[in-house]
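The structure follows.
The complex appears here without one of its protein chains, the remainder shown in place.
Chain nomenclature is as follows: A and B, assigned in order of appearance, with residue numbering initiated at 1 for each chain independently.
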Amino acid sequence: MNKLVIAGREFNSRLFIGTGKFGANSVMRQAAEAAHCELVTVALRRVDLRRGAPEDPLISHLDPEKVLIVPNTSGARNAEEAIRIARIARAGGGFDWVKLEVTPDHNHLLPDPIETLKAAETLVKDGFNVLPYINADPVLARRLEEVGTVAVMPLGAPIGTNRGLRMRDMIEIIIEQARVPVVVDAGLGMPSHAAEAIEMGADAVLVNTAIATAADPVRMASAFALAVQAAELACDAGAREESRTAQASSPLTGFLWEEGEAEG
Amino acid sequence: MIDIIVNGENRQVDEGQTVAGLLEDLRIVPERVVVELNGTILKRACFPDTALPAEARVEIIQFVGGG
Partner (left out) sequence: MRDEDGRLSGAKSASDGTERLDQSFATVLRDWPVDRVRELIDSRTDADVECALRSPHFAPDCLAALLSPAAFGHLERMAQASARLTRQRFGRVIQFYVPLYVSNYCINSCLYCGFNCRNTVPRQALSVEDAVREAHFLSSEGFQHLLLVAGEDPVNVPVAYFEQLVSALHDRFASINIEIYPMDVDDYARLVNAGIDSLTLYQETYDPELYAQVHPTGPKRDFRFRLEGVERGARAGVTFLGIGSLLGLGDWRVESFYVGLHARYLQQRCWRQHVSVSFPRIQPAAGAFEPPCPVSDADFAQIICALRLQLPDAGLVLSTRESARLRDNLLPMGITRLSAGSRTTPGGYSEESDAEGQFEVQDHRSLADVMNSVRSMGFDPVCKDWDASYHA
């Protein structure tokens, strides 16, 4: 496969990791290292005033030389809030990449397409590299590309469900149509799901819950990394999917060989 | 004393208290947070010089794990 490039930046690994739900920041760091991960997402939250700023802040565990830190706008329920969070993240750490997540739906954490598009337009104009998290909607993906997002991130299945590529058919269409990298995010529960996404043609995958909540997150991170590498190797080796097989039907080209009638 | 709201909670501080002073009282290291005052993000360098107005809405935000 060609090298993964997003917004002009090269990545050696197609496995991105979300840093939420880990028991401890040190475990998160080890998992990211085990996966040779080069992009992680982080979130922003109000400081708990009773506790003060954490003694073991997340950011201190991440080496910005080795890994790109991408804040997400989780918690935003509309475009305005998402834009605000992105700007806060930039002010706080100079991050000009943002994973745009606008999820007013608390039950399934599904993203709002309209607010996402609105926010994307503003944030792109504001100089952000925007990676929007969306339902696997091919037309929405194109609209976001048009306003200038540097990638699109369709969900495989709702966050945390670990169900794999439920949205497979739509993701295939997005991959076919997209002119920016496609990062399948959310719902990838097993390394094989990640491999499947890459084999389908996705440029990268983002995994959080499956790794963070595994009994051994560091090992699970390795497993995902190996699965992604396996898929890349397979693509390089020329693997292609089986298409729907033929059903026998009467011959269509026989007329070309009928004597005296075919031309040329 | 003036009334302000910090992270959604009511709080009383001395008149003329600065953002830097507030953070110190809360035992928060300035380098680890972003502060928004009445909807405007403050530059860290301005924390010592920015006095909190009455009924100020302050948001103190940090980076945490997220997907």
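By our rule, a contact is a pair of C-beta atoms (placed from the backbone, for glycine too) under 8 Å apart; a residue touches a chain by one contact, two chains touch by 3 or more.
Being a predicted model, the structure only gives us computed values, none of them experimental.
Visitor: Thinking of the complex as a whole, which visible chains are touched by the chain that is not shown?
Guide: A
Visitor: Can you work out which residue in A:Met1, A:Ile114, A:Leu233 or A:Leu256 touches the chain that's missing from view?
Guide: A:Leu256
Visitor: Tell me which of A:Gln177, A:Ser192 or A:Thr213 is the one touching the absent chain.
Guide: Considering the complete complex, A:Gln177 is the one touching the chain left out.
Visitor: Identify the residues of chain A touching the omitted chain, counting contacts across the whole complex.
Guide: So the residues of chain A touching the unseen chain are 142, 176-177, 179, 201, 238, 240-243, 246-247, 249, 251-253, 255-256, 261-264.
Criterion: only the chains that are shown with their structure count from here on.
Visitor: Just curious, how far off is chain B from chain A if you go by their C-alpha centres, in Å?
Guide: For chain A versus chain B, the centre distance works out to 34 Å.
Visitor: Using the touch definition from the top, list the residues of chain B that touch chain A in their complex.
Guide: Residue list for chain B touching chain A: 6-9, 26-29, 32-34, 36, 41-43, 59-67.
Visitor: Can you list the residues on chain A that touch chain B in the complex?
Guide: That would be residues 18-22, 25, 28, 41-47, 49, 52-54, 57-59, 71-72, 74, 84, 87-89, 91-93, 159, 185-186, 206, 208-209, 212 of chain A.
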